[in-house]
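What follows is chain A.
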Amino acid sequence: MKALDHARRGTALAVHDLSISLVSAAPIVENVGFALPPGGSLGIVGESGSGKTTLAMALVGHTGPGIRIASGRVEIAGRDILAAGPKEVAALRGRQIAYVPQDAPSALNPSMRAGDIVAEMLRIHAPERYGSDSIAKAMDLVDLPSDSAFLKRYPHQLSGGQQQRLAIAAAMAAEPRVLVLDEPTTGLDMITQKRILDEVGRLRARTGVAVVVISHDLEVVEELCDATLVLYAGRVVEQGPTRALLKVPAHPYTRGLIGAVARPGVRPRGMYGSAPPPNRRKGGCLFSPRCPQAHDDCREVNPAPQKAGPEHWVSCPYHVEKTIVEAAPIGERKRDTCEIPVLDIRDLTVAYRGQRVLKNVSLTIQRGERVALLGQSGSGKTTLGRCVAGLVDREAGDIRLNGTPLSPRVARRPRDQLRAVQMVLQNPYVSFNPQFTIGATLRRTMRMLCDPGRAAQPDRPRLLHLLERVRLPAEAADAYPAQLSGGELQRAAIAQALACAPDLIICDEATSALDVSVQAVVIELLRDLTEDEGVSLLVISHDLGVVGSISDRIYVLDQGLIVEHAPTPVLLASPKSDLAKRLIASRPDTAAGSTVFHATSQRTEKTHDTLHP
Partner candidate 1 sequence: MTKTNRVRLSDRIFARFRENRARTPALAACLGAGLMIAGPWAALAETPQVGGTLRAAWVGGGAADKLDPTTWLTILELARISAVFDRLTKINENGKPELMLAQAMTPNADASVWTVKLRPGVKFHDGSPLTARDVLYSFKSAIGRGYFAATNFSMIDLQKSRMVDDLTIEFVLNAPNAEFDRVVSDASASIIKDGTTDFSTTAIGTGPYKIVNWVPGVRTELTRNEAYWGNPVALDKLDMIEIDDDNARINALLSGQIDLAVNVPPYFASQLEGAPGYSVAYGSGSTAPAFYMRQDKPPFDKAEVRQALRLAIDRKKCVEVALDGRGTVGNDLFGPSHPSYARDIPQREYDPEAARKLLDKAGIGELQVELVTAPVVGMLECATVFKESAKKAGIEISIRQISPADLYNTQSVYLQVPFGTTEWKGVSFQEMARTGLLQSSFANETANKNPAFDAAFAKAEAALDPAARNAQFAALQRSLWDDGGYIVWGIQTPVTAFSDRVGGYEGLAGAEVGFLPSGIGNLWIKH
Partner candidate 2 sequence: MSLKSIFGANTMSRFLLMRTVSGAGLVLVVCLATFVAVTLLPGDAANFVSGRSASPERLAEVRERLNLNDPVAERFFRWGLRAVQGDLGPALTSPRQVSEIIAPRLRNSLILASIAAALLVPLAVATGALAGALAGGSMDRGLSVISLVLLSMPEFFLGTLLAYWLGVKWHLFPPIALFDAAQGPWSNPAVLVLPCLTLVITNLGYPARIIRANVAEAMSGRVVLTARLNGIPERRIVWKYALRNCLAPGIQVISLTLLYLLGGIIVVENVFQFPGIGTLAVEATQQRDLNVVLGLVATITVIYALVMLLTDTLIILVTPKLRTLRF
């Protein structure tokens, strides 16, 4: 077995003091070093902007345009791939180290058949083993069929999960010693995510390949990796055995990340602010501006790595202080249920291109209630949200707002109805017209939606108040969308939704494009707003964690049908529908297995018991 050869050789991949910078010398990644034994696995965790993809590509000897290696070595099979010539690099890639990029489906050659994609790697990197047997073996590794009908399919004829697995199969075809997986689960639904993680785990066991996993998702790293490296703004802040690192996180940033993970029944705690981009990184601890336990010298002194445990290093001199509070369980909430529901959907049917996307869907939301719509991609949940908003025409059914019928088309709705129903959309980066400042857009919304009496009031104070409610600084009013981070934009989008006292806010995957720390901020904000202002919330999501951490009640939508609906704790505790069961089973925190996240989840369940007799 090849794996045995690897074992005898020592390290599969060694990175020594690697620094990568822009051509302008602004550092993207600084002083990263680790060693990966054959068959070992390492997770590299970081938020967007942390430089993790740049690092991942450097592992296979690639630097993009405008980027250069400042110092360091990446040793694969005893060779420094960074110092190797083009021929040698080409020989190392694929055979010694293979790379599966972020969003692998879109990186598959659309004009090559599945079988050819795998065969290509074999033919080029392992011609001696080229043949249908080897192709079948590679497909088998990731549980893909290897019959000729399947091999003849083109990537677009495969599902997202199959495409992801095909990319892994191709990368593994020549049996490399190291496999680099960049965000292997991003963009996949929960059940498929789970499946991919399982496949990768099996793969490791069967081939003994060493795996480097790049992810923003702590749960993925927990499931897949023996060791973890936490990257913040290009610097390693913590590094150690995964279990130890997640259980007893030493760095305030790591602790913040763990606290920010959205889990059913838990109030995630967000971290405000964002990591500085390469050209704005100064001396001192880069996390210090966001750090709740920052000391004065943190801003000046670059912290040196300190030992926090066996093979566990942390770059924080104050790591023992642990000022961050644990994520808190959800508390009790009083609701009035006897009045007319804010939103009452009866037998809604929507067709799109001749296909029924929603079939006889009924749903109600009470004043101040947070209702979640949970479903896989393609289940019709977004359509439902857009239909309520009036952006999608319905075929049949009735939607009432506070008892009065809502016109199917937004263009026909009176101002009062427009004001009442607001929406926060998935991608914060396109939520605002880049041509106008945030303030200009918010002012326009206020002018158009608020009743004329209020509209007569001076703009500026109301605008500032609005921004304050979503905890944005006053300067945000004069900023263009491109000058704000995703989290800030999403809060501005919430501000826009709140501008004129809405009755209902529809959040369509409002957090899925955000980093974990920011997602938590938004969830917190939404919770607080509903509690303080009595706004109702319709949260549309595929993410059980988000749904579970925010909602009072959950509707489960499967292929256009509501298959189950129940109060959140009830549904989490005893799912009835097949889909809900599978979703719950797919999460490391809700299913058995996670030592870090599952414990808290059990804790919440206890509290729920007291909530709902």
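The rule is simple: a contact is a pair of C-beta atoms (placed from the backbone, for glycine too) under 8 Å apart; a residue touches a chain by one contact, two chains touch by 3 or more; residues count from 1.
The candidates came about this way: all candidates are chains of the complex that A comes from, given by their letters.
Small disclaimer: the values here were computed from a predicted structure and weren't measured.
Asks: Using the contact rule from the top, which of the candidates 1 or 2 touches chain A in this complex?
Replies: 2
Asks: Enumerate the contact residues on chain A facing candidate 2 in the complex.
Replies: The contact residues of chain A facing candidate 2 are 57, 60, 62, 89-95, 98-99, 101, 103-104, 106-113, 120-121, 124-125, 154, 156-157, 170-171.
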